[in-house]
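Starting off with a structure, shown below.
For this depiction, one protein chain was excluded, whereas all remaining protein chains were kept in their positions.
Right, subunit A next:
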Amino acid sequence: MAEEMDVDREADKETSSKPEKMFTLKKWNLVAMWSWDVECDTCAICRVQVMDACLRCQSENKQDDCVVVWGDCNHSFHNCCMSLWVKQNNRCPLCQQEWVVQRIGK
């Protein structure tokens, strides 16, 4: 199968010779949706879906920069929301474990 495909592509490049395959791919426009890899769709701090920007960013029209942060406990929130939260209480609002940033979305 793999061999056949290679042959197929060779043939396709040389337009003079007839390709073996009846159908060959010329262009593929493929579409995917990305979403944050989170367990809970809603940010427990601002109550907005994590796929949308947090309320603060929405009102300041900074939708693009509003990313998600994951803690060691695997809970996730808007990074903006969490950075305000930890100033008052350095614990995860959901499980009360000490908040340690595992990774920040990009």
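Rule of thumb we're sticking to: contacts are C-beta pairs under 8 Å (C-beta built on N, C-alpha and C of every residue); 3 or more make two chains touch, one makes a residue touch a chain; residues count from 1.
Everything that follows uses one rule, which is that contacts and distances are computed from a predicted model.
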Record-based protein name (UniProt) of the chain missing from this complex, from "DNA replication complex GINS protein PSF2", "Cullin-5", "tRNA-splicing endonuclease subunit Sen15 domain-containing protein" or "DOG1 domain-containing protein": "Cullin-5"
Footprint left on subunit A by the chain that the document does not show: 1, 5, 9, 12, 18-19, 21-37, 49, 51-52, 58, 63-64, 67-68, 70, 103-106
